[in-house]
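Of the protein chains in this complex, all but one are displayed in their positions.
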Amino acid sequence: MSETERQSPFDVAYVARLARLKLGEDECARLQAQLEDILAYVETLNEVDVSGIEPMTQALETQNVMRADVSAPGLDHAAVMANAPERRLGLFIVPRIIE
Amino acid sequence: MSEPTTWTLAESARRVREGAISSLELTDAYLDRIDRLDRAIGAYLTVDADGARAQARAADERRSRGERAPLLGVPVGIKDVLNVSGWPCTCGSRILEGYRAPFDATAVERLRAAGAIPLGILNMDEFAMGSSTENSSRQLTRNPWDLERVPGGSSGGSAAAVAADLCPAALGTDTGGSIRQPAALCGCVGLKPTYGRVSRYGLVAYASSLDQIGPLTKDVRDAALLHDVISGRDPRDSTSLDLPPTSLASGLGRELTGMRLGLPAEYFIDGMDPEVETAVRAAVEQCKALGAEIVPISLPQTRYAIATYYIVATAEASANLARFDGVRYGRRVPGEDPIDMVERTRAAGFGPEVKRRIILGTYVLSSGYYDAYYLRALKVRRWIRAGFDEAFRSCDALLTPTSPSPAFRFGERTGDPLQMYLSDIFTVTVNLAGICGVSLPCGFTKAGLPIGLQVIGPALGEAAILRVAHAYEQSTEWHTRRPNLAVGEGAA
Partner (left out) sequence: MSWRADIGLEVHVQLRTRSKMFCACPNAFGAEPNTQVCPVCLGYPGALPVINQEAIRLTVRTGLLIDAHINLRSKFDRKNYFYPDQAKNYQISQYDQPLCVGGHLDFSVNGESRRVGITRIHLEEDVAKNIHFDADSGVDFNRAGTPLMEIVTEPDLHAPEDTLAFLQALKQVLQYGGVSDCNLEQGNIRCDINCSVRRADAVNLGTKIEIKNMNTFRGVFRALQAEIPRQIRELERGRAIVQETRRWDDAAGRTESMRGKEDAHDYRYFPEPDLPPIVLSEETITAWRAELPDLPAARRARFVAAFSLPEYDAGVLVSDKEVADYFEETVAAGAPAKAASNWIMTELLARVSESGESIRDLKVAPAGLAALIQLVENRTINGPTAKEVLATMLVEGGDPGEIVSKRGLAQVSDAGALENFIEQVVASHAKSVADYRAGKQPAFEFLIGQVMRLSRGKANPQLVRELLKAKLG
């Protein structure tokens, strides 16, 4: 990694690892350039004076949407396991997890 | 009797109800047309011919027993982003290969309750990320008006299928314009309801606070009819609104006397296609002739909408798409350990646009950048909403173009993601504000490409925008035009 690249706050390799995306070198370089472009465009938001504005976290303001604590059967076990890429003993099988 | 596949949804439902045609005959007419024409269009990923015929027979039996339902026996197309029990649901992606939905999305469940028959799965941009359907990993979908051009996206399959008479109506989804923009590019009607109108349960989330399911139809009445069927509170979606059922289809008129329609200056920008501008301005004049008062307004927020959208939508998407890891369903690429397996699966399963947006969304939420990007975008989002609130204090609805240009050629914009993003400039504001909008045909370019007019309304303003859209539509003949698809002739 060159000195100039390191100065860029956007490090596609780091972000890709957070997002669990294994990127090839070409892909990494292309994304680095494209995203730097997009991020530069996004900088236009700095023109907006947002002081005193509350963040909008919901499309429409609603509250207290809840359900009663009642249980009901879920999906049929066989249907669930039919979608599993690898299964055994009624479990979803994954490579060995080191805890 | 005219060709059944040219009928509107309402007309189809009426003729089946009256016994002029059986549901099986109607269904077969569509299956036959899809057989002959969809090779050229590429709208459908899967057609459930056997399932549709079985349901059509059942619908005919129900009818003969005297049963009534608003859409009894009428087939409808479904975008590949909605779960339909027993069907694949791939979201146009390789990562969901092998997945079969074990449940119906609420909107699909409501279609069935209204008697409609899910006919098949319609192509889309992968995970609804795109404006041309070129991001589908499955196949290319062509614009029925010009097979060398895109149908728009992300609900490109839905729009193309409706425009080519491959279904009387279809469900699409709209996160930043994904119903309205392809509707405009394919010359049909597309409605993005107010956020919370239609349950998102069973809709594979792209950006949860922006996504909304809506109809793509041949005319405005059909859009109203389908909205009435699929909308309403669903206890499985905490963001669905608890409101009385709508009856929009019955509130449509032919004039606009007393209505104030805003014309936001920022929606007529430099660089937009002159033919689009001319057609939209003519439509504005037509609305005036129908009795509406035109109010020039300003929405200075508009120029910040795309940046806001690409932060908010991608941030949500980065989390929403994290579940695709090859553990419980879908495609898996083996790996040495769980992390390796997940990284390989996602690298192989997602296409470039999806990866781009996941990376962007992950970045804007990451430690040290949250405030500068995500939090700031949420504040600008509220300001965008405030701009609309202000506009709707003096206007009943707004008139704008749907898309700055008509359908473009394949590959024309794929090299420059930012340019592609900018094609959503007139539609994303509606999703950010959580309000409603509809696109309908308002003319054609000299080359014969459809042009879309967008009518934007306030939250829960569907009745107002459909009233405007219907009055305008009924005073024109744009919606009656059909693309010239030589039967049996393949393209490309």
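All chains are identified by letter, namely A and B, in their written order; residue positions are counted from 1 within each chain.
What we mean here is this: a contact is a pair of C-beta atoms (placed from the backbone, for glycine too) under 8 Å apart; a residue touches a chain by one contact, two chains touch by 3 or more.
Note that the structure is predicted; figures quoted are calculated from it, not measured.
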item: Selected residue (touches chain absent from view) among B:Tyr99, B:Trp145, B:Phe350 or B:Phe388; value: B:Tyr99
item: Residue touching the undisplayed chain, where the options are B:Leu365, B:Met420 or B:Leu485; value: B:Leu365
item: For subunit A, residues in touch with the removed chain; value: 17-18, 20, 57-58, 61-75, 77, 80-81, 88-99
item: In subunit B, positions touching the absent partner; value: 82-83, 89, 91, 96, 99, 101-103, 105, 200-205, 207-209, 235-239, 315-316, 318-319, 322-325, 327-329, 338-339, 342, 362, 365-367, 370, 374
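By our rule, only the chains that are shown with their structure count from here on.
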item: Rounded Å distance between subunit A and subunit B, as computed from the means of their C-alpha atoms; value: 24
item: Subunit A residues touching subunit B - in the complex, by the definition given at the top; value: 9-10, 12, 15-16, 18-23, 27, 31, 34-35, 37-39, 41-42, 44-48, 50, 53-60, 62, 65, 67, 75-76, 79-80, 82-86, 92, 94-98
item: Contacting residues of subunit B [partner subunit A, same complex]; value: 98-100, 102-103, 194-196, 209-210, 235, 238-239, 241, 303-304, 306-308, 310-311, 318, 322, 325-332, 334-344, 346-347, 350, 352, 355-356, 358-360, 362-363, 366, 368-369, 373, 375-383, 385, 417-418, 421, 431, 433-434, 459
